[in-house]
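Apart from one protein chain that is not included, each protein chain of the complex appears where it belongs.
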Amino acid sequence: MAKIEINVRVNGVEHRAEVEPRLLLVHFLRESLRLTGTHIGCDTSHCGACTVVIDGRAVKSCTMFAAQVDGREILTVEGLERDGKLHPLQEGFFQEHGLQCGYCTPGMLMTGYAFLNGNTAPTEDEIRHAISGNLCRCTGYVNIVKAYQYAAARLREGGV
Amino acid sequence: MIPRGFEYFAPRALNEAVSLLQQLGPDAKILSGGQSLIPMMKLRLASPPYIVDINRIPDLNYVSEANGSLRIGALVRESDLEISPLVGSGYRLLADTTKVIADPLVRNQATVCGNLAHGDPANDHPATMLALEATIVAISPRGEREISIRDFFTGLFSTALQPDEILKEIRVPTPPPRSGGAYLKMERKVGDYATAGVAVQITLDEAGVCQRAGVGLTNVSFIPLKAAKVEDFLKGKPLDAAAIKQASEIAAAESQPMDDIRGSADYKRDLVRVLTARALKQAIDRAKGGA
Partner (left out) sequence: MKEMNDAIFEPERYELFAAPRYLFEMDRREFFKSLGGGLVIALIIKDSIAQESGGGRAGRPQAPQEISAWLRIAKDNTVTVYTGKVEFGQNIRTSLAQAVSDELRTPMSNIQLVMGDTDLTPFDVGTFGSLTTPVMSEQLRKASAAAREFLIDLAVEAMKADRASFTVADGKIIHTAANRSLTFGHLIGDQMITKAIATNVATTPADRWTVAGRSAPKVDGRAFVTGKHKYTSDLKLEGMLYGKVLRPPALGATLATCDVKEAQSASGVTVVRDGDFIGVAATAPHTAERALALIRAEWKLTPQPSRKEIFDYLKKHPAKSMEGRRPAEPFKKGNLEEGLAAADKKLEASYTINYIAHVPLEPRAALAHWQGDKLTVWTATQRPFGVRSEIAQAFRIPDSQVRVIVPDTGSGYGGKHTGETAIEAARLARAAGKPVKLVWTREEEFTWAYFRPAGVIDIASGVSRDGMITAWEFHNYNAGASAIRPLYDITNQKIEFHASDSPLRQGSYRALAATANHFAREMHIDELSRALGLDPLEFRYRNLKDARLRAVLAAAAETFGWAKRKSSQGRGFGIAGGMEKGSYVAMCAEVAVSSGRVKVVRVTAAFECGAVVNPDGLKNQIEGSIVMGLGGALFEAIDFENGKILNPRLSRYRVPRFSDTPAIETVLVDRKDLPSSGAGETPIVALAPAVGSAIFDATGIRLRSLPMVPNGSVSSR
């Protein structure tokens, strides 16, 4: 099958690549760009461990082809930190014990990043709703909500 | 979990996509949101040799009102509907529906038109569009044509769309005053298909008598189900408690569920009864200007 050329901006860096059409975005990120913070948990679009932000929207990178992101802007967990400074959400997960094994964390962070960009004063219900596509097997979710609330408060204060 | 190989096309204009479809023949598949197609390809339940990605076609992402109907373009995502003030205020049934489809991440990518074009009776929009009496606009080398939603679903995973047709737009008639709708879905968990779902859209006259009723049922039949008997029953009746009760029993009888992991047929039929009653009550409240 003919390869497709794509030009894509990932975490602020331009990449040009030749990809097979069937290459999934998550494999492109993990194998081609070696950005392994984006995880694979289920293969069937259920867990959200592979969530990335494309042009401001959180989507599951296991349910997209790399060919589809030609000309688009992607943010992965590796791009959240700016100039050595953690994003408030990253701090939140850290401070509020929002992670145990950490495998779901990048997906939770990316979902939260897109969500808080549009709403820095969310209610607990809104947070639970926003994150309902992400699966965590360890934490019991309570602290993940707290981590979001922590980040929202910091963002309201102008943390970033 | 890697799909079989395929050739990928990303046309930049609608006419280009149309001619590609004509050229590639019936094996080509259209990729819009891909949230049903790609999982099927990964599980190798579908292995199309050609994919026509319509995401780069401009001017297909619109939600607007014109000539008495709401128009939803082929690339409108579920989350676009979710945040649309137009939909939120004037099309409550639609707003209800979009909020309960899959999960928020999927909704950021999945398209409304794709949800219909897939022809899956377990999807949520089919019931809603049946209740709303929507019209489908399809485009092909022969030009555009309109398909009534009543004629759109022809079988399990099959629709009236021809292999060379693209679902370009959904038109939902703007409800007249004193209209209200609601969608209620019982799902085991977020992201699951409905165990059963009920879409109701009604219009009342000044005296509270039902002038128009649309009722669609989700995942209780092979083909998305328009509950015509319920609709006929409701028309011309004042919608009091007795009418609601009777209508919900007719809906239960009209459904054709099967036993599966989500529950027994009896359970689902009972669920249709309960959900129909609740959806009707909510639709009536909304028609009367309530929440």
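The chains carry the letters A and B, assigned in the order they are written, with residues numbered from 1 in each.
FYI, contacts are C-beta pairs under 8 Å (C-beta built on N, C-alpha and C of every residue); 3 or more make two chains touch, one makes a residue touch a chain.
Here the structure is a predicted model, which is why all the values come from computation and not from measurement.
> Which of the chains on display does the removed chain touch in the whole complex?
A, B
> Would you mind spotting which of B:Gln23, B:Ser64, B:Gln162 or B:Ser264 touches the chain that isn't drawn?
Of these options, the touching residue for the absent chain is B:Ser264.
> In the full complex, which bits of subunit B touch the chain not displayed? Write them out.
Counting over the whole complex, subunit B touches the hidden chain at residues 1-2, 186, 188-192, 195, 261-264, 267, 270-271, 274.
> Across the whole complex, list the residues on subunit A that are touched by the chain not included here.
Considering the whole complex, subunit A reaches the absent chain at 20, 22, 27, 30-31, 34-44, 46-47, 49, 76-78, 80-81, 86, 90-91, 93-95, 97, 99-106, 109, 128, 131-132, 134-143.
Please note the rule applied: only the chains that are shown with their structure count from here on.
> Nearest whole angstrom, what separates the Cα centre of subunit A from the Cα centre of subunit B?
The computed centroid separation for subunit A versus subunit B comes out at 29 Å.
> Which residues, counting only subunit A, touch subunit B once they are in their complex?
1-2, 4, 20-22, 24, 27, 43-46, 48, 51, 57-60, 62-65, 67-68, 70, 111, 114, 129-134
> Residue numbers of subunit B touching subunit A in their complex, please.
Spelled out, the residues of subunit B in touch with subunit A are 1-8, 10, 31, 34-35, 38-39, 41-43, 51, 53, 55, 79, 102-106, 108-109, 190-191.
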